[in-house]
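This is the structure I have questions about; it appears just below.
Yeah, one chain of the complex is gone here, protein chain that is, but the others are all in their spots.
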Amino acid sequence: MPDTALTGPRGPKPKKRFSRNNIFLYGTLIVVSMYYLLPLYVMVVTSLKGMPEIRLGNVFGPPLEVTFQPWVKAWSEACTGLDCTGLSKGFWNSVQILIPSVVLSIAIASVNGYALSHWKFKGSEVFFTILILGAFIPYQTMLYPIVIMLREIGLMGDLGGLVLVHTVFGMPILTLLFRNYFASIPEELFKAARVDGAGFWRIYFQVMLPMALPIFVVAIILQVTGIWNDFLFGVIYTKPATYPMTVQLNNIVNSVQGIKEYNVNMAATLLTGLVPLVIYFASGKLFVRGIAAGAVKG
Amino acid sequence: MSYSVEIKQLDLAFGAVKVLQNLDLNINEGEFLVLLGSSGCGKSTLLNCIAGLLEVTDGQIHIKGKNVTWAEPSERGIGMVFQSYALYPQMTVKGNLSFGLKNAKLPKDEIEARVARAADILQIEPLLNRKPGALSGGQRQRVAIGRALVRDVDVFLFDEPLSNLDAKLRVDLRVELKRLHNQLQNTMIYVTHDQVEAMTLADRIAVMKGGAIMQLGTPDEIYNQPRNLYVADFIGSPSMNFLEGHLESGNFKVDDMVMPMTGYDFAAPQTADRPAVIGIRPEHVVTGELVKNAPLQFNVVVDLVEPMGSDTLVYAQLGQHIFRIRMDGQATVKAGETVAIGVDPSRASLFDKQTEDRL
Partner (left out) sequence: MSVVEDGALRGATGAKRPSRLFRNPMAKIASIPMILTAMVVFVGGTLWTVVHSFTGSKLLPKLNWVGFDQYERLWDTPRWLISISNLALYGICSLILTLTIGFILAALLDRKIRFESAFRTIFLYPFALSFVVTGLAWQWILNPDFGLQSLVQGWGWESFQFDPLNNPDIVMFGLLIAGIWQGSGLIMCIMLAGLRGIDEDIWKAARVDGIGTVKTYVRIVIPMMRPVFITSLVLIASGIIKLYDLVVAQTNGGPGISSEVPAKYVINYMFQAQNLGQGFAASTMMLCSVIIILIPWAYLEFGGRKNA
């Protein structure tokens, strides 16, 4: 067809770059972003200032003179009561709690989720439903019976006891996560393995595990952030020598003795938040998947 | 001259990907036009451009003589029916039909009248107070058509409206759509990948590929005189037989066979010799008594037989090539038999091997 000249409107409708809609849209998002970013920013700048500068006021101003002294102090000198060894102790406690808790809870829940999806037995669904409903029971109603149980097996106040508690309370969501994932693996694959003579463990290790790597990553993210951030169980089932980092942080910052060193407090707070933050920024979409999985519990 | 919808030099690109390129299409008043093509050919994209749901990159769209390139979908005088029905699930059927009208602040009795008329035409009066969740697929699609109907517009757009229905219902609703068009005489633009829908419903079919229209014509033209190899191959089931050979002074030579093309309607009177492809539809091959009268006759060896009830599809060996022949459902041929077949060059199609265009 001949390229006749077109008259009147053609092509895309011309748009103003700064239409009222766009100003409203991006304006709102930017203002809200500031609310979300503010605390992180304030923590960072405060932790880099010296105390004299903080006393001058202006919590939001950037540090005039950057000092890393508060970070050093928070890590190795800050006092909990009379013990002045810094947050490092809590950090290592948390690491010692974290690693076995994550390994144990995921190992148990993945095998259990696999059994619940492909090896159902009479009553398995009932127990599973009770487990999921249990996730909604306030922890407070179970705190004291667990104290008694831990005392019975001699783990009260011990890191091992806390590992057990994390395994128990991580079980509902992790089991759900793995059960749903394994249930989505085609039944035919499982049957084919059965016909080939593979049993419970062989199918788990050779067929299911290699296919389940992404869900293991999701579970690890979920557990690492959850256990690292725990405060309640830490404060109840451990003693001062074995306090996890969150509990020690709270004790340092909210201690009534001595002068308040806000810069050290903020450095300590940032240090405690660093592990989950690094995981969050490094994992991106998988973190969202993990919490989405957590969101559909029940 | 009044076209209902005119598309002029339309371009559409998503970033660097050009989906539609310099596309021109005029659609007549009251015409049923089908945009046909496999997925990704740009047919739905074109429909969304006409509706104003996608912004064009260049070119114009006119509806009813008005340039609507920059107009909102609701201002274009169109109604649209979607593949997934897209009914508002929380509203009753009546609510679905009237929601847009209420929003446009039409008087109440006018809304009532339009809903009643649409419900009458589509026979959905008993469903008016139900919610979409309680309807069957066919009923839902009828309501979706009703929602386009109440808008009282000149142009209806259908985006694969029958694809989500099961086979039997699809045939029923197809017939109803045809009836609806006969009754309303509106312009309808219908997107589908189903050639049976296209052939049965359309006044004209636009076969699309790669964002361009390959051929625009009546179903008869598309079927009997495909303009190029793509259209020939795409239309018809089972698809056309193609044999590669040479056109030499009016004869088509393939291997050691010579087919005089007497009676073939060449596009240009003097067609030079060149490599070419001949296309013969399986249903245009005659067998049995009729072979005697056919201008071209061959003997083929049956390779495989697929009885399908109403007819029988035979795969036969013609020289080096597998040749599909559609025979009567009662035909009793067996693999290994030799069968005589006849072909009429006037019903065949010849294509240039290089350009793939019809000769």
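Letters are used for the chains, namely A and B, taken in the order the chains are written, and counting of residues starts over at 1 for each.
What we mean here is this: a contact is a pair of C-beta atoms (placed from the backbone, for glycine too) under 8 Å apart; a residue touches a chain by one contact, two chains touch by 3 or more.
The model shown is predicted, which means the values in this text are computed figures rather than measured ones.
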Only these shown chains touch the missing one, namely A, B
Which listed residue (A:Val111, A:Leu155, A:Val217 or A:Leu286) would be found touching the missing chain in the intact complex?
A:Val111
Touching the absent chain in the whole complex: find that residue among B:Leu53, B:Leu184, B:Val305 or B:Val333.
B:Leu53
Residues of chain A touching the missing chain are 25-26, 28-29, 32-33, 35-40, 42-43, 46, 54-55, 57-60, 108, 111-112, 114-122, 124, 127-128, 130-131, 133-134, 136-146, 148-149, 167-168, 171, 175, 187, 190-191, 194, 199-201, 225, 228-232, 236, 246-247, 249-250, 253-254, 262, 265-266, 269, 272-273, 276-277, 279-281, 284, 287-288, 291-292, 295-296, 298
At which residues does chain B meet the chain that is not included here?
48, 51-53, 72-75, 78-80, 82-90, 99-100, 103-104, 133, 147, 151, 159
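By our rule, only the chains that are shown with their structure count from here on.
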How far is the middle of chain A from the middle of chain B, if each middle is the mean of its Cα atoms, in Å?
55
As the complex stands, chain B meets chain A at residues 8-9, 11, 24, 55-60, 67, 69-70
Give the list of chain A residues in touch with chain B in this complex.
1, 3-4, 6, 8-13
